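Submitted below is the structure of interest, expressed as structure tokens.
The block that comes next holds subunit A.
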Amino acid sequence: MVELIDLVLLGMLAITALRVIFLKDLFAVVMLFGLYSFLSALIFVNLDAVDVAFTEAAVGAGISTVLMLGTLALTGRKEKANNHTALLPLLVVIITGAALIYGTLDMPPFGHPDNPAHQHVAPRYIEESPKEIGLPNMVTSVLASYRAFDTLGETAVVFAAAIGVLSLLGMPKPGGVAIDSGLKSHLVLRVVAKLVIPMTILFALYVQFHGDYGPGGGFQAGVIAAAAVILYALVFGLPLATHVVRPNFLKVLAALGVLIYAGTGVTSFFLGGNFLDYNVLASDPVVGQHIGIIVIEFGIGITVFAAMLGIFYGFAAQAERTNIQ
Partner candidate 1 sequence: MILEVISTILLILGAFFSLTGAIGLFRFPDFFTRVHAASVTDSIATILIITGLILRTDFDLVAVKLLFILIFLLLTSPTASHALAKSARHGGLLTLAEIRESKKGDND
Partner candidate 2 sequence: MNIWSALEPSLLINLTIIVPLIGAVLVVLTGKYPNLRETVSIATAITLFTLVLGITDNTFNQITMATTWVSLLSGLEIAFSVEPLGVLFALVASFLWIITTIYAIGYMRGHNEQNQTRFYVCFALAISTVMAICFSANLLTLFIFYELLTLSTYPLVTHAGTDDAKRGGRVYLGILLGTSIAFLLFAILGTWVSAGTLDFTPGGIFTDVQSDGLIALLLVLFCYGIGKAALMPFHRWLPAAMVAPTPVSALLHAVAVVKAGVFTILKVVIYIFGIENLSQIMTTDLMLYIAAATVLLSSCVAMTKDNLKARLAYSTVSQLSYIVVGALLASSIAAAGAALHIVTHAVGKITLFFCAGAIMVASHKKNISEMVGLGRKMPLTMVAFAIGTLSIIGLPPMAGTWSKWYLVAGALEADKLIIVVVLTISTLLNIVYLLPIPIKAFLTPPDENQQPWSRAETIKTPLPSLIAIGITSTACVALFFYPQPIIDLINLIPDVSTEFRGQS
């Protein structure tokens, strides 16, 4: 069953990808990309990667698509026909693809439990992490403890992206002229949005704090919460949104998240452990791990929330500016 679903979904993806190549309408391209992302997230669920699916759905289909639409709004919808030859790219792609196919020939068979990948490092995570870390969700254990440094890096990447967008696009001025923006004429939308947003944010917080037990965690939570505020901004307009969540507040929040995360690591210095060693945070190592993970997940959450929302603000501010002009 799993294989069948996998095959069907992959087939859908392949068709979508092919269609994207030939479409000239960029809006359609972005829509199809959103679809692609959604379907790939479905594949992730099918292949047991629920946390990944969670993230891909929120990021790929959510944030990325929204940002792309924002860009399209500013840059125009139609790709111009270009007459330069596509032969060279095709050649490059064929060679690369051939190399990859060549590489697959010695690959371990798909899904086989004896594959090297399932034999060496992973078994320890599966067998020991519930004891060592005390969390049911192994992905969270690995993410936030065994490979916490990767995750710190990931937070830094998000922060870097926020810095990048901030420097490129700037931030909207809070409480600017409340020009008529947003979907003002959509009464239904406004009402439904007002109902949905609080629920969404609470759901995000739920995801934030239950990442230890089920799929989710700081990153997903941050994105969902940001998505909720983005929804507000879309419906009620950017000025109101910046009034609710101020850009400067976001800046502080983004920085704070990274600091919380790195600070946890530094704290373990002072308690005699290595960087990010949570065992020393409490007398019982398992409790220490739990504390550490909760704190850093919180750090990730607020950085991601702030960064994603900040990035959206940046794009929206540009759109708003051109709108005024």
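Here is the rule we use: a residue touches a chain if its C-beta (ideal position, glycine included) is under 8 Å from a C-beta of that chain, and two chains touch if they have at least 3 such contacts; residues count from 1.
How were these picked? Simply put, all candidates are chains of the complex that A comes from, given by their letters.
Note that the coordinates shown come from a computational prediction; the quantities given were computed from them, not determined experimentally.
With subunit A shown on its own, which candidate in 1 or 2 touches it within the complex?
Per the touch definition, subunit A is in contact with 1.
Would you mind writing out the residues of subunit A in touch with candidate 1 in their complex?
Residues 183, 186, 188-189, 192, 195-196, 199.
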